[in-house]
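Missing here is one protein chain; the remaining ones are kept as they sit in the complex.
Labels run A and B following the written order; every chain starts at residue 1.
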Amino acid sequence: MKILVEDVQYIAKLAKLSFSEEQAKKMAMEFESILTHFESIDKFDLSDIHLDLYSEALQPVLRKDETAVFPDKEKLFQNVKSMSDTSIMVPKILE
Amino acid sequence: MKIESMTAHEIRSGLIEKRFTAEAVVAACFERIRQAEPKIDAYLTLCEADAMAQARSIDERIERGEVPGKLAGVPIAVKDNICTDGIKTTCASKILYDFIPPYDATVAKKLKDADAILIGKTNMDEFAMGSSTENSGFKRTRNPWDLERVPGGSSGGSAAAVAAGTVPLALGSDTGGSIRQPAAFCGVVGLKPTYGLVSRFGLIAFGSSLDQIGPFAGTVKDSALLLEAIQGEDPLDSTSVKHAVREDYLSGIEEGVKGMRIGIPVEFFQAGLDSEIAAAIQESIERLKAMGAIVEEMSLPITVEGLSAYYIISSAEASSNLARFDGIRYGYRPEAFENLEELMEKSRSEAFGAEVKRRIMLGTYALSSGYYDAYYNRAQKLRSKIREQFREAFQRFDLILSPVSPVLPFKSGEKSSDPIEMYLADIYTININLAGLPALSMPCGFSAGGLPIGLQIIGPHFGEDRILKAAYALEQELGLPDRKPAI
Partner (left out) sequence: MSFETVIGLEIHAELHTRSKIFCSCATTFGAKPNANTCPICLGLPGTLPVLNEEVVNLAVKAGTALNCHINKLNKMDRKNYFYPDLPKAYQTSQYDLPICKGGHVDIEVDGMKKRIRLNRIHIEEDAGKLIHLEEQPVSLIDYNRVGVPLIEIVTEPDLRSVDEAVTFLRTLKAILEYGEISDCRMEQGSLRCDANISMRKTGQDTLNTKVELKNINSFKELQKALEKEEKRQRELYTFGEESKIKQETRRWDSAKGKTVPMRTKEDAHDYRYFPEPDLVPIIIREEQIVSIKESLPEMPAQKKERFARQYGLTEKEVDIIIGDKALSQYYEALVLLGAAPKAAANWILGDILRLLKEKELEADLIPVRPDALYRLIQIIAEGKISITAGKEVFEAMFITGKSADAIVEEKGLSQISDSVELEKIVEGILDSNPQSLKDYAAGKTQAAGFLMGQIMKASRGKANPQVTKELLDSKLKERLE
């Protein structure tokens, strides 16, 4: 499994992280060794394993459609850096 | 009052019998912290004023004749990835350096209901990624047995806080060994419960399908007591247990191991295992046999490969769980940014540590277009096979016994920076998380250099009672809890 620096930079973009060329190179090498190790899984036959099969034994987990109000709105937004009245204020978003 | 040698049981009964007050307990606890903390650095936040106030209110209630909760007046430390209403919760990450949750995790609420007293929030590897607590964004925690060495991780702060005698109890979280390994390194008892037994609501997620909160304590009985207080169904956690669970682990804990069938997986005793650890575990096996347990070798063929599946699944989940930290609603913000895009990218790039970024990247890669089936899906299938392997094993055995870590506590900065080598150290613990099983780590001896050695007892799903029974028997036989680090 060959991993290129460009692959790393593409992934970085998806993950909203930035890396220098050098860091990306190092990471490409690390990923290569981790994913090569992953190939050890190949020795097991996984073809008979089916995830997501319906069974009567499975139980749904649901809540009732009931409303409740979080009482302390000030506390709820205590970590927000800037608010305008009750809205959260952020740098302008371009569409 | 020597808080460092008191158990939670002793504190609670002392309070009820009015031999001392909760206020005195908390005062003693902070006295101990003032001695130990400069050397250990186990805590990120201390809550002295709140703790004293809570202690006084418990004292008043006892004075009025009320029967207080199960953990009345017991000081407890909580890992800093468990949300506490009004108290900073950082995951030891710069990205959450100032985050104050507006709500309590279910376990934090249960501790309050049980009248435990929150002493402080403990240091950890950033977002629980690591096994030495060296990945903390704020400070290094030292091993109370040897200040040169790491306390293990990621719940290193909680393990060290208990080992240093600053609190009798602490909470940690375990995604791939993060309770058991630091417990082994620090010579305390750490229990990772069955996935779902303890609510995850309020635990800042790392790998959602693997994370589980569990107790640290100085003794097996204290672990049982804390487990009783925090466990049970939570309507706020869809993955929490949906059936009744055993409420009392203490009655019957002294029944012993006679007739118990204990499996020893040969794959857990191969190359790479430290010889002193192997010898200490062998000694425990002999003791268990002597007490009437039936101990047999067995095989768990999928062991090393579980490691790959573990890193794919945990990193994939982490990459998604940690995406919300974007600088918009809370936490770290860069000093300057041109626009929103830059705000998000800079927040994440500047505030996440190297190991966190590495795992986010690995996880993002494993989920990215074209790789899902090859990595994530295949890892999940292997996981299902591992689960099946353990299910079969527990048809033959009541418990499985193994080492916790292949190595003794290592020196700070000594550990390899090669990720594979580093990840291989988790080999005895990660499969248990993949299978969702309960497992306990307890001290079983000391190396020639005086470092604690841990032993792992693994049980079937919801087999905590059995694990605790065996652990208690062994603990009594070995008589280790009396040995304390000199600080």
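Here is the rule we go by: a residue touches a chain if its C-beta (ideal position, glycine included) is under 8 Å from a C-beta of that chain, and two chains touch if they have at least 3 such contacts.
Note that this is a predicted model, so its numbers are computed, not measured.
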item	value
Which residue of B:35, B:57, B:349 or B:368 touches the chain not shown here	B:368
Contacting the left-out chain in the complete assembly, out of B:22, B:116, B:171 or B:203	B:203
Given B:10, B:237 or B:274, the one touching the chain that is not displayed	B:237
Touch residues of chain A, complete complex, unshown partner	10, 13-14, 16, 52-54, 58-70, 73, 76-77, 84-95
Sites on chain B contacted by the missing partner chain, in the whole complex	81-83, 89, 91, 96, 99, 101-103, 105, 200-205, 207-209, 235-239, 316-317, 319-320, 323-326, 328-330, 340, 344, 364, 367-369, 372, 376
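As a convention for this text, only the chains that are shown with their structure count from here on.
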item	value
Sites on chain A touched by chain B in the complex	7-8, 10-12, 14-19, 27, 30-31, 33-35, 37-38, 40-41, 43-44, 46, 49, 51, 59, 61, 63, 72, 75-76, 78-81, 88, 90-94
List of chain B residues in touch with chain A within their complex	98-100, 102, 235, 238-239, 242, 302, 304-305, 307-309, 311-312, 319, 323, 326, 328-331, 333, 337, 339-340, 343-346, 348-349, 352, 357-358, 360-362, 364-365, 368, 375, 377-382, 384-385, 419-420, 423
